[in-house]
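First the structure, which I've put down as structure tokens, then a few questions once you've had a look.
Heads up, one of the protein chains got dropped from this complex, but the rest are sitting where they should.
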């Protein structure tokens, strides 16, 4: 089997390297070829367009930042859709709107009825991507899933099949919804403790000792105290996911006051902090 | 040293038992004597009033549900204040408003200048109380703290001295503020996933696998799925603490949208769910 | 000129009658013919499908409850689009999502390039519709606007041309966003005053005497006190518009905490109150 991998950003870079580590025959494509250097050195073949990747691969994986980026890869004369034909499997691992995922599915089937499609968003950011310990949520053609499991396992520690599209997108959004609010819980607590005059380190210590202590509080709490906002999980991606959660809540009539409040807080500091880490929400709350 | 213990509710019951386990000479008092049965059997002496407890003990600990309950114990002809005299140590372990704690301190010093006072709210609910693994936050007279540490260690796994009153109250509130929002994060995620039609157990599984997985999510998530809302940490106590956090935010001008949102959500279901567990916030969000 | 009018609900009923009052030659269509009785009596011709209406009219106006209803009228073998041809003007007066309005515009141009399209959502509910005192916000082909102004004036007291689609949709949404929050302001004030034990009528009186007194507070305040929730402006329509406002805020990165909060409150009581008046938000806030 030949695998195509499109999108070598923070996440995709490591995911593709993990495939190469397992001696997968890999075609890669990225908007800037520069980022494919290491992959080429390790045996990947760089192709000039998404269309070429589709033509020359059995399975094509996409790992891009948002729907726009996915749409740029899919459409146009050199787009992935143009390269379809036969029994190819397309796997979108980018987090995109559920509706858009459902539409992609239709588009692919119309273009090439024998093609198969999976949405497979991942849980975990830079470090799990590097270490191959992502959690991969998959939905779509069951057949495609069975054929892809081996490759998923090279990139993740757990792979779950959820059924029809867009159930994986839904679960990814809910996961990040909970993460975003939980992140906000820490940020609000630290904001209050600072203005009240408590020692940040003691608060950090207590928060990380109780029943709700968790690895994210340990990592992000430390980063906030150290004033370190280098993007691990970018602020703008968190806001995008929270926006999806807000829309879903509206669509399914679910009362979600915390989701709305945290999304608004991310919006508040969006222009200033969008390229920093999601824990910069601390700065947004403090109107910095 | 003779220790007095007032308040044998969910928490106080186990805390007093842990003192007895360590062969502490214990005077106890509770509004209903019934609840002191086991303590008496294990050697505690039941006294007829808070005043008596104050008179006959060197250190008096209070573990009550709120300021009102504390005030009922302190004031009146049979109240604790009436029994002061000499170098007694009063330790309030109930979670109360910071302002009220500061006022208590003054009241005690006026009544008996040689008395010492500590506020020592605890982190942890029923099970840590039982197992002696509470986290105890102390503030007030340093001397009193040094004399009480041995006893705190019988009830808790960690004891921290924070300085002046009401710094321990502040930290307790911030801890519960973060806990309340984090609890709300889970509740909103589960509400959305249910209406969307995802399998609760898969969501539970994913939430408990990621970077923000924590013991509280494991416990409360399971309880929500099992429709089990028996009070462990009562709903009304969480609402009380969140209300304190909202007031502090107002006083110190801290932008706290999540704290406000979760407090409002607890208020929404207050009349219906106040005596259930704090995870009944799930039901409040669902307008059940 | 022959005018077609599709949708004879609460609003459309009166709007069409106002056209007839001005001796307009009117073709009408409604899902249930029953509702067209009075219009037929006054000279309107009932046609059997949206397609027929399009074929036999120069200008076709739509006044429906939401995008779904509009889509049902536009599409299908008997749909409005099938009846296009020549220089017809389509005017959608229903409040729909801006994106959907922009898409409608494209669809119509593709089907029939010489057709013209206006979006023309209205401000005002049942009574202004009846009295012909609506405010009509129009955007789209300027030519079409000029040709339609005379008819707009039969239904409204003010008509404003805003430029390109979907600017009228935008303004309609913002108007209702402000209205919804303002409605919520009254509902929260009355909720608090009731629980505090103030006399509703005195609160009503004061609220209607100050700098922010307005006709809506007079009308809806009275209805809340009288426990009268008969739909004038339906609850579900307000929630729909607030949902649009929330989405726009997300898209344009506008911090909108009140919009989110009021939308969530409408969502909270949606299932129970959707067919009552928008002022039933009072009952939702009170968890009734």
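As written, the chain order gives the labels A, B and C, with residue 1 at the start of each chain.
To be clear about the criterion, a contact is a pair of C-beta atoms (placed from the backbone, for glycine too) under 8 Å apart; a residue touches a chain by one contact, two chains touch by 3 or more.
As the structure is a prediction and not an experimental result, all values here were calculated from the model.
Of the chains displayed, those contacted by the omitted chain across the entire assembly are A, B, C.
Contact with the omitted chain, checked across C:11, C:179 or C:224, is made by C:179.
Only one of C:1, C:150 or C:192 touches the chain withheld from this view, namely C:192. Only one of the listed residues, B:197, B:215 or B:250, touches the absent chain: B:250. Among C:1, C:110, C:150 or C:213, only C:213 touches the chain left out of the display.
Although one chain is not displayed, chain B still touches it through residues 243, 246-247, 249-250, 253-257, 260-261, 263-264, 267-268, 270-271. Panel shows chain C; residues 123-125, 135, 137, 158, 160, 162, 167, 170-171, 174-175, 177-186, 188-189, 191-193, 195-196, 198, 202-203, 206-207, 209-217, 219, 245, 248-249, 252-262, 264-265, 285-287 of it touch the chain omitted from the view. Although one chain is not displayed, its contacts with chain A can still be listed: residues 257, 261, 268-269, 272, 287.
Throughout what follows, only the chains that are shown with their structure count from here on.
Over half of the residue numbers at the chain A-chain B interface are used by both copies of the sequence.
Centroids built from CA atoms put chain C at 52 Å from chain B. Multi-chain contact residues of chain B (touching two or more other chains): 257, 261, 287.
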